[in-house]
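Working notes for the structure below.
Here's a slice of the assembly, chains where they normally sit.
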Amino acid sequence: MDRIRVAVLGASGYTGADAVRLLLTHPQVTIVALAAQQKAGQAMSEAWPHFMGAGGLPRLVAPEDVPFDRVDVVLGCLPHGASAAVLAGLEAVRILDLSADFRLKDAATYRAWYGLDHPAPHLLAEAVYGLSEYAREHLPAARLVACPGCYPTAVLLALLPLARAGLIAPEGIAVFAISGVSGAGRALKESYLFCEVGEAAAPYGVGHHRHMPEIEQELGAAFGQEVRVGFTPHLVPMNRGELITASVALAPGASVADLRAALDERYATEPFVHLLGPGVAPATRMVRGSNLCVLNVFPDRLPGRAIVAAAIDNLVKGSAGQAVQNLNLMFGLPETLGLEAPPLFP
Amino acid sequence: MDRIRVAVLGASGYTGADAVRLLLTHPQVTIVALAAQQKAGQAMSEAWPHFMGAGGLPRLVAPEDVPFDRVDVVLGCLPHGASAAVLAGLEAVRILDLSADFRLKDAATYRAWYGLDHPAPHLLAEAVYGLSEYAREHLPAARLVACPGCYPTAVLLALLPLARAGLIAPEGIAVFAISGVSGAGRALKESYLFCEVGEAAAPYGVGHHRHMPEIEQELGAAFGQEVRVGFTPHLVPMNRGELITASVALAPGASVADLRAALDERYATEPFVHLLGPGVAPATRMVRGSNLCVLNVFPDRLPGRAIVAAAIDNLVKGSAGQAVQNLNLMFGLPETLGLEAPPLFP
């Protein structure tokens, strides 16, 4: 089989770079182009010295200079808005978009949360929401795949089987989350300077984070009704890693053991999603650098409720790794190809 | 006025050491004895090189070798169980206990959560629960003060005014918390090694943390009824700092603005508790090393609910600092004495 020819747009950001990291050892992929707006012209090893030893990477070019006619699939890692604007013009290639632009099905919701008119609303219906474990049947035929946000990935992997099985109530889901700083990207902001984050923990986006409508859209579909989900993310001093802790109400008659059984059944044979042993708390250290998700369920102190927790690496299963997993599924490759490396610990 | 003569028991732990740090610049206190079980015999600058420049600190002795007849007040920083056992024998001195031993009013509850019979149940009724801002009137006459746990301090400062005013419902309070590693003490455990915690975030004690009954006891008193509180703490890679984020149901007719007004009214003149401006998220970086608590309230995404968040330094307002604040109140000193230093940032 010929190698799949990939172009990465937005290769100067953390997500794009982590995609390149994974693609470099993928045995069925060739990176034919790397694009970035501001750093066009630089060698990748200038923008990313950790690629010093990775010979043969193409130099960064402007997105419009990518030879799309020699590309099989584009990984879009541009900021929202910019991403859809560029990708809308690419009709002959398959697309894995890692931005937020094609995740929401409703252009009005997009406008409400992202503050701009969607650049390509005609493509929203076509876009497949690429939470790999739940999108497998749709990916082989998909042309445009919207890779989920990092938080939604963790929340949905934890809660979808429970919602679908009717084991939890759609009301009163309160999700608390923790993220490493790479989730904020490589943009220059005072609040992401080392000294501002070091020895610091704080919530952000309280009550109005942009991953809310995405979580609600997908959970709502699973519940078969509109839902509202509380979601409060926190920033803590680490590079990578994301943890979600959800407080959920058990459906009438359901027990924590039922939840555990449902998760076990759903994920027993999944290569990347692992239910931990009883009482073992998910931790970001268990998944660092890998495409894994570890999760668990616990009795809550509040009567009739349970705690469901999950950990991922925000840049891998939460972004670039899931994109590679989707790429494998789109092109009929073994799903784990290029993603076999265990986590890096310590 | 003569200086108050203080002995610190358990001066080889992080809490004891931070008490010494604060007492060293307290203008009305003399440290007459420092005790530790295992490191007895060492100079404090051996056990704690950061006290290298603090001349005149007494050498560590065993707790039984403290000259209690020349002591006005004991700061107990021993582990639970050990603390009550030692302190029960001290009838002629006043006591500020920073362990968990005198926080719960009910010996059965203590046994259920701490797994041992209370060493001095006859003292439980006498002990004043020393959340300074709510214990002021009882402290001048108190002989035995139980300083609150670090998490309860943050949770109660955030929620007590709302519970007392009937602005939130007693049901369905779900608290998510984050702590730096010093909260775990200086004991040798693999899970507190640098490499185990670095680049790692994880929940712990899910569903059964020992601060739960303490929070419930005090919130229950405020509500005038028994309550259950969900509480899920997380460990993240930082030395100090504690953050709580509580999801609460608004009482019928109450609004987020009402909650804000209640917090504002309650804390407007408090020296150590500050309501942040609308939308500003509490962060541990705002309080590091100080006795401050910063808090705020936000509309939640879930209808009829609000998010209340608070940040403290777990070793200061969450422990040693609050003890000094209580000491000031017990002895009729200005409440802020020795606690005026602003936070250390960055």
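Note that the chains are named A and B in the order they appear, and that numbering of residues resets to 1 at the start of each chain.
Following the convention adopted for this analysis, a residue touches a chain if its C-beta (ideal position, glycine included) is under 8 Å from a C-beta of that chain, and two chains touch if they have at least 3 such contacts.
Just so you know, these numbers come straight off a predicted model, no measurement behind them.
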Given 2 visible subunits, total identical subunits the whole complex contains: 4
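Methods note: only the chains that are shown with their structure count from here on.
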Rounded Å distance between chain A and chain B, as computed from the means of their C-alpha atoms: 38
Chain A-touching residues of chain B, taken from the complex the two chains share: 172-174, 176, 178, 180, 195-196, 198-204, 206-208, 212, 228-232, 234, 236-241, 243, 245, 247, 281-285, 288, 298-303, 305, 307, 309, 311, 346
